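Missing here is one protein chain; the remaining ones are kept as they sit in the complex.
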Amino acid sequence: MSTYDAGLLADAGILLLGALSVYIILATGQLSLGNAGFMGIGAYITSYLTVIVGVPVTAALLLAGLASGIIGVVAGFPALRLRGIYLAMATLGFGEMVRSFFLNFDAVGGAGGFHGMTHISVGYIWAWAIGILLLVMVLERSRVWLEMRAVHDDETVAGLLGLNTTVTKVAAFGAGAAVAAISGGLFAHHHVYIEPGNFGFERSIDFVLAVILGGSTVAPGALVGAMLLVLLPEMLRFISDWRLAAFGTLLIVVLLVRRQGILDRSLFQWTKLRSRPT
Amino acid sequence: MNAAPLLALNNVSKLFGGVHALSGVSCAVPRGKIIGVIGPNGAGKTTMFNVITGAFPADDGTVLLDGRAITRERPHRIARAGISRTFQNIRLFGSMTVWEHLLVAQPHAEAGLRRLLPTSWADPAALRRAEEVLEFFGLQNVRDRIARSLPYGLERKVEMARAVTARPKLLLLDEPVAGMNHEEADEIRRLMLQLREGGLSILLIEHDMAFVMNLCDDLYVLDFGVIIAQGRPEEVRVNPVVLDAYLGRAA
Partner (left out) sequence: MIYQQLVNGLTLGAVYTLIALSFSLVMGILGILNLAIAELFMIGGYLGFTVVLAGLPLPLAIIAGMGGAAVVAGIIEKVGYQPFRDAPVVVPMLSTLGFSIILQNVATNTWGSDPLQLFDEPLGARFAVGPVSVSEMQLLVLGATIVLVALLGYIVQRTSLGRALRAVAENRDVARLLGVSASRLTLLAFMLSGALAGAAGVLIGLHYAAITPYIGVEIGLKAIAVMVIGGTTRIWGALAAGPLIGIAEVMTVAYGGSQVRDFVVYGLMIAVLLLRPQGILGGARTDRGQRV
């Protein structure tokens, strides 16, 4: 595999995790336009740990994920007071605040960026990506995931069924933040140089695009979306100058024609929670 | 036999911007009985349900479940204490099948962290319970259909099934037979009587006088947020105050 192709595949794996982070939070009905912020937090914490403190990459990723998860939980509480567009605006603001924070934070390079990370292989990235994807797919078959879907479908009724919607929504934020952080840590160690501009609004939008296009109701949708965003421009070289416009158009078309995205639950009969008819 | 009522409302009031939706409402649901609440449109019946379930906090008065005040507690705590409800305009989960509705409504505390694992092999108790409820309501044939895509009568049954899955002590039914034909309504009545046999207490909002006859043990009549009459259905039906309230306005 050429270096170029390996790079594409690496980006796809990193994007997959970012998309999953949005997916997990979206499953509870909350649209987050700021997950690049959590990605940035993960990137910088992981890099700091490996470069300055000397922690091995895997441990650093886990620690960064945990730290980001805690931040996500903390951010999740004020998010409870907001809905729909107001929540989206707040998450947008959050992402911009994180980016601005790192621009200013000279301990990790500020505007000049941070470097010195050891390079990781595509295989390592995909080990994490597939691992987390499988984890989420298993979780999708649990009652906790049904509770998340209940909160998404009708939060009031979910509460009246005895579900603690606060815990569900906040935990989803935390989990999404953790996954985004790992995406960031992997990004940092693949590109071996990071700067705050890597984790801005456009990145958050990439995550959202991948989920909406690939399928917003099943975890493998994030995989399809990530592959689409990375590979489609390559396959359509002749429109490479217009690939962004193509994705914008694709987003609108999907919203018009198949709002749930390419993959949906009906295609995944085997993941449906079926009983064995007696 | 415990003589204290399962549910008691004592002097409950609820205001919306200065208007009394409920005013000094007191009523009781004895254990194992079916109690009805009737009244013209806008009388405050659904508000009463909302106050009981904690969706709106009462502005005055107390709500007691099994002697314990639940007056301003959060909805999910009240639900876990044993109160379930259905809705006037059916609120099912848009993305879920009938089976999934019954799984997600399962009692919470019993499973704990096992809820994180795939239900099909980690939670046999939940599967058994869901199967039970499915059979009781005769919904086996539609278990894997998206609940909202079912015909109206079945949708109402699914909503009721979801409400009883967690083995509540008290079931609040908000116009469960609205828009149904005689056969469907009779089936609901039969199910309700069976549930009562099983020890469930029911508080019922209904419009249809015929339906509450031969079903409710006791009846409250609500008008403009105030209880204007109470008694057995046969008595209430001929009560002049009640007739006046219904006939005096386009109900």
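In order of appearance the chains are A and B, and numbering begins at 1 in each one.
Everything that follows uses one rule, which is that a residue touches a chain if its C-beta (ideal position, glycine included) is under 8 Å from a C-beta of that chain, and two chains touch if they have at least 3 such contacts.
Note that the coordinates shown come from a computational prediction; the quantities given were computed from them, not determined experimentally.
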Study note, to complete from the structure: Going by the whole complex, the chain not shown touches A
Point to revise | Residue among A:78, A:116 or A:131 that touches the chain left out of view | key: A:78
Check your understanding: Of the residues listed, A:88, A:138 or A:231, which one is in contact with the missing chain?
Key -> A:88
Check your understanding: Which residues does chain A use to touch the chain missing from this display?
Key -> 31, 78, 81-82, 84-86, 88-90, 92-94, 96-97, 99-101, 103-104, 110-111, 200-202, 205, 208, 212, 241-245, 247-252, 255-256, 259
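To be clear about the criterion, only the chains that are shown with their structure count from here on.
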Review point. Which chain A residues qualify as touching chain B in the complex?
Key: 138-139, 141-144, 146-147, 149-150, 152-154, 156-157, 159-165, 217, 265, 272-275, 277-278
Check your understanding: Which chain B residues qualify as touching chain A in the complex?
Key -> 53, 55, 74-76, 79-80, 84-85, 87, 91, 93-97, 99-100, 103-108, 111, 115-120, 122-123, 126-127, 130-131, 134, 140, 143-144, 162, 166
